[in-house]
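Every protein chain except one is present and positioned as in the full complex.
We just call them A and B in the order they show up, numbering each chain from 1.
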Amino acid sequence: MTLLRFDGVRIETSGRMLLEDLSFEMASGEMLAVVGESGSGKTLAARAILRLLPPAVRQTAGRIELLGRSLTQMSAPELQKVRGAQIGMVFQEPMVSLNPAITIERQLAEGMRLHRQLPSDEIRRRCVAMLERVRIRDPLRCLKSYPHEFSGGMRQRIMLASVLLLQPKLLIADEPTTALDTLSQREVLELMVELARDTGAAVLLITHDLGLVARYTTRAVVLEKGRLMEVGTTQQILTNPRNPYTRRLVDSLPRGYGDVAEVPDSAPVVLDVNNACIEYPGRPGLFRPGAPKRVVQGVSLQVRAGEIVALVGASGSGKSTLGRAVLGLKPLAAGVVRFDGVDLTSMTAEQRRQFRRSAQLVFQDPYSSLDPRLRVQDIVAATVRNAPDADARVQAVLEEVGLASFGTRFPHQMSGGQRQRVAIARAVISRPRLVIADEPVSALDVTIQQQVLVLLQKLQSQYGFACLFITHDLAVVRQIAARVIVMSAGSVAEQGPVATVFRNPQHEYTRELLEATPTLHVPTEATRVSR
Amino acid sequence: MLGYILKRLLLTLPTLLLVSVGVFLFIRLIPGDPALVLLGEGADAASLAGVRADLGLDRPLPVQFLTWLGHAVRGDLGRSIFSGEPVSTLILQHFGLTALVVLTAVTLATLIAITAGLVAAWRQDSAIDLAVVGAATVVLAVPSFWLGLVLLLLFGVKLGWLPFVGYVPFSESAVQAALFLVMPIVTLTITESGVLTRMMRASSIDVLQLDYVTHARAKGLPESTVLIRHVFPNAFAPTLTLVGLTLGHLLGGVAVIETVFTLPGLGRLMVDAVLARDYPVVQGCLLFTAVVYVVVNLLVDLCYPIFDPRVTAR
Partner (left out) sequence: MNGKIGIALIGLLLLTIVVGLLWMPYDPNAIDLAHSLSSPAANHWFGTDEFGRDVLSRSMLGARISVLIALGAVGLAISVGTALGVLAGYLRGWTDRLLMMVTDAVLAFPGILLALALMAVLGSSGSSIIFALAIAYAPSVVRVVRGTVLSIREREFIEASRVAGDNAFRTMVRHVLPNIVPPIVVLATSLFGWALLSESALSFLGVGVPPPAPTWGNMLSASRPYMDVASWLSIVPGVCIAGTLLGVNLLGDALRDWLDPRRRS
């Protein structure tokens, strides 16, 4: 039976088309994905169902029907009865998805109080039961607490509880786990699927992550720039995409083991970290300074010239901090970092200057790593300012990254992918011997990610610099790295050649991480053929 | 929560200390013999000698400061050169009226700001929003003393509806006192509501775009509940800080209103003291208003967690 139907839906804002002529159907109890990159209109489509579009945006054509009744034409009071009771919605940002000013109990109960006429203690009982169901320990204490006392993953689970308490027929999940780390992501999604199956609810999953689509959904709708590209079963879309855009999307998935040779043992060790420990000052109490917190504990690793070593871990594992320490940006509490055999802390001023030119960093956020007041050519020239042929070198490196005519532009005039290429140009212009890449593609759309990764690989094989690639995405690791170091809670859980670690993980944490990364397990053409 | 309260309390101490040092040094900044400054030109030798001994003017400066501070903490702020009355008595007598006017006006202004700001943000870019923003912008540009003058001209002089010269204390006639206070309070309410409304509107606009508001609507909650329970507490927090600052700055700003409507308030006391070179009173008023300001902001800080529980975690 058709639960939800989109029929020729068009969404516009002051003259601009955001979603054009969208039509598809969804059956009861089904798990359907709406896939697309940024600007595809997928979030707007989801919001349009409950008529929750942002102020300047309107639906100008078409209808959305729930069980045959038009949601688009419904009166406001009737719509209010549908919202929450028949259709529930879960949002992306756990930090702002719950009202920080009121207790969990009030937020959980208000939906129930509105749609069901139940006595207070019955409502409370159900809230507690639901919290237990989403695996929150100590539900009674949780009810009395405020959202800021919980982590991102827990907040998403509380939100799930709040929505599913009303047992809606349709659950709309708008990028529900994008802001969570890999393990939390798995927990929340598994829970969501379980609960949906228990209550017989259908799930409309809005996402950009094909790995999630592969793992959890049976059908998918692919959108690009507001247009419907393809509709079909997940299996078909992943293994046999018919539309060129869908094909590009599927091809952008980091696929299989990269063609990455290991460097011979004779290659010089560029970076040598020995038993590094890094501390943060603790939170000061009223009269005494706080006890320091160890964020990196006893980490040892080596990177040779010409190899890409991946440093993997969840947020809070200390990998970013270690990346900064390796460049001398954060002091070590214990241990030694050596660059080309020289201890960082015992470098002379001249050696330090040399070091700054030979070791560079590519940052994660393309929006804050470039000075908004400078032109691209000035940004890129940072490390070679005083060289006589600076201008020529700037132009040359811009050509290498495919931004030959962008020298005079400002960052705000460029897209995220273009900005990352500027950041890479800035990093490689001085021909460094070591490049630290800190989550360089995490903030980018999938198709752009692939472009930037390929560029990085090309430059690396061309110039032979050592590269420490920090990331949380194991599929990317599999594609580009020769060796991998897995960090957990500040220390090294496991390290070794990528193929070895992935096929035969020794540590519990590595195993969990491998299991939880959906993009590693996407059935693709290659795997289908081999089956 | 207790930690938050204690921390806030302790943080006020250095400020209060610096404030008292500043006020103490103020007298020393005036050229001439401090004793003469404090007693005025016409003092006789015996009183001068007495004051010098009292304040320990022959001792080193830090000791003098402690002596003065010791007096101040016990409520002894010296005597007015002009009237001979104890400064602390004068201050307390005049403060009551100022506090009444300021508190009433700020409360009314806050209520207006909350309503207008929320509604304007809720219906952003509509006619009512433009009207609210327009009114707030105009109000911000109008000086309070001029508005007071105009109201006085209109309702007092031309129409004769309200009394405007002098003041009758509550103890004599509550109705009369209230009538005298209508125009001053209305003036202050109007002028202060401008900046508070703009702040409330801006933070409401920010909050209305956040996910938890959409989530509340997605649950089917009626719009009024969404606005009152979900938008208001979160949007009000920054405005609350501004209310505290407003109360503080009005302790001084009310001087002009008191001048226009000839009310015997604290601001007027200080202005008259400055004009008459009555330094003990000036010094006493400075210390008093600064301490009140610190206390008011402390109280505002303590109320903050009601609207934004996150501050207690930091």
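In this text, a contact is a pair of C-beta atoms (placed from the backbone, for glycine too) under 8 Å apart; a residue touches a chain by one contact, two chains touch by 3 or more.
Note that this is a predicted model, so its numbers are computed, not measured.
Novice: What chains on display are touched by the one that is not shown?
Specialist: When the full complex is considered, the omitted chain touches A, B.
Novice: Quick one: say which of B:38, B:51, B:152 or B:218 touches the chain that got left out.
Specialist: If we include the chain that is not displayed, B:152 is the one touching it.
Novice: Out of A:99, A:360, A:377 or A:517, which touches the unshown chain?
Specialist: Checking the options A:99, A:360, A:377 or A:517, the one contacting the hidden chain is A:360.
Novice: Which listed residue (B:115, B:137 or B:173) would be found touching the missing chain in the intact complex?
Specialist: B:137
Novice: Check each of A:9, A:327 or A:513 against the chain that is not shown and name the one that touches it.
Specialist: Touches the omitted chain: A:327.
Novice: In the complete complex, which positions of chain B touch the hidden chain?
Specialist: 14-15, 18-19, 22, 26, 29-30, 137-138, 140-143, 145-146, 149-150, 152-153, 157-158, 248-253, 255-256, 259-260, 267, 270-271, 274-275, 277, 279, 282, 285-286, 289-290, 293-294
Novice: Contact with the hidden chain only, please: which chain A residues?
Specialist: Contacting residues on chain A, toward the hidden partner: 327, 329, 353, 356-357, 360-361, 363-365, 368-373, 382-383, 410, 412-413, 423, 426.
The rule we apply is simple: only the chains that are shown with their structure count from here on.
Novice: How about chain A: which of its residues touch chain B in the complex?
Specialist: For chain A paired with chain B, touching residues are 47, 50, 52, 54-55, 79-85, 87-89, 91-93, 96-102, 106, 110-111, 114-115, 146, 148-149, 159, 162-163, 166, 286.
Novice: How about chain B: which of its residues touch chain A in the complex?
Specialist: It comes out as residues 3, 6-7, 10, 124-125, 209-212, 214-222, 225, 229-230, 233-234, 307-310, 313.
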